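The structure appears right after this line, and notes come after that.
Apart from one protein chain that is not included, each protein chain of the complex appears where it belongs.
== chain A ==
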Amino acid sequence: MSPDKLVRMANQIATFFRSQPGTDQADRVAAHLRDFWDPSMRAALAAHLAKGGEGLDDLAREAAQKV
């Protein structure tokens, strides 16, 4: 699956949780990815991260590491 799309989707999710109160935003993004993304999408995101994770914002990157 095209990494660009996954990156955009992950960043969108991160943008939402960044606005939420608390200190566990990365965990909440990771939980959202686990709950709604099929394993192959998560694997593709992990692969993209392994290659440097271009385009992922900080929170999305942190979450991707936790998934």
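One rule holds in what follows: a residue touches a chain if its C-beta (ideal position, glycine included) is under 8 Å from a C-beta of that chain, and two chains touch if they have at least 3 such contacts; residues count from 1.
Keep this in mind: contacts and distances are computed from a predicted model.
Protein name for the hidden chain, per its UniProt entry and selected from "Phenylacetate-CoA oxygenase subunit PaaI", "ABC-type quaternary amine transporter", "Lipid-transfer protein" or "Formate dehydrogenase subunit alpha": "Formate dehydrogenase subunit alpha". Mapped onto chain A, contacts with the missing chain fall at residues 1-2, 5, 8-9, 12-13, 15-16, 19-21, 32, 34-41.
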